[in-house]
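Have a look at the structure below before the remarks.
Here the complex is missing one protein chain, while the rest keep their positions.
Chain naming follows the written order as A, B and C, and within any one chain the residues start at number 1.
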């Protein structure tokens, strides 16, 4: 599923509900951190083994839904900020490889 | 850029740096919320108009880099949790449309 | 209400519920960020004027309860990390005054 499709679905709902004026950079940034925390609520008191069990239970769908929410708000925030995510990801990978190589050749 | 490509690049660096044992669900969830906050630092004391100006300044690249970091940690966390993000996004869109329709037809 | 009293009440409940082994630094740090987000959920789509109205409605008590949760987790985390909050606050104030004076005298 590509980002244009995700954004189109997000904007369709926002339009029908009249939520578009709320989708300012700051509101979306706050929504993004709220969604991340909602996902963290499922993990917070569990060990990594218990999280593994959780992900094989009926709750797994709720965690997946939180991750989908995070993805949607992230893409919407990037769009509102005018950030080309593909370009940002490519730049970041180049930078990560550069730093990694620098750390390998001696620091 | 598709999620397999992003994950492959993320894992390549993690492998070369010996970071893979650190990539547990809880550590990645915490990293995700830290990255969201690093992005928020650029927005936090600014009005939406000032954010618009920021995104036309040289700092825009830093904001874009934070958004790319969030995207990478999100995909890695989903992978470690065994969540199929495409399926999660499709399910979420169906659910969002259903709720929207329900709100339109009365309730 | 002083921090010793808050911590004693927190630990009493934790002891009766058998939650003490869960109160590790990382779990408490994650709980703290989850509580902050729960508070933010009340504010996230509202303007500052709407937040003012919210704080005069019946929901104000829920916001207050979230702030109390944040306060309790913050003090518990500090205790578990061995941080003396009074000393930390005094040091921070000295530092803030120093920076402020530096910025006033032309940097």
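Convention: contacts are C-beta pairs under 8 Å (C-beta built on N, C-alpha and C of every residue); 3 or more make two chains touch, one makes a residue touch a chain.
The structure displayed is predicted, hence computed values, not measured ones.
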Spell out the interface residues on subunit A facing the chain that's missing from view.
26, 29-30, 33
For the chain that got dropped from the picture, name the residues of subunit B it touches.
22, 27, 30-31, 33-34, 36-38, 40-41, 43-45
Those residues of subunit C which, in the complete complex, touch the missing chain
1-2, 6, 9, 13, 16-17, 24-26, 29-30, 32-33, 36-37, 39-40, 43, 46, 48, 51, 55, 60-61, 63-65, 67-72, 74, 77-78, 81-93, 95-97, 100, 103-104
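In the analysis below, only the chains that are shown with their structure count from here on.
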Chain centre separation (subunit A, subunit C; CA means) in Å
25
In angstrom, rounded to a whole number, how far apart do the mean CA points of subunit A and subunit B lie?
2
Please list all residues of subunit C that touch 2 or more other chains.
30, 33
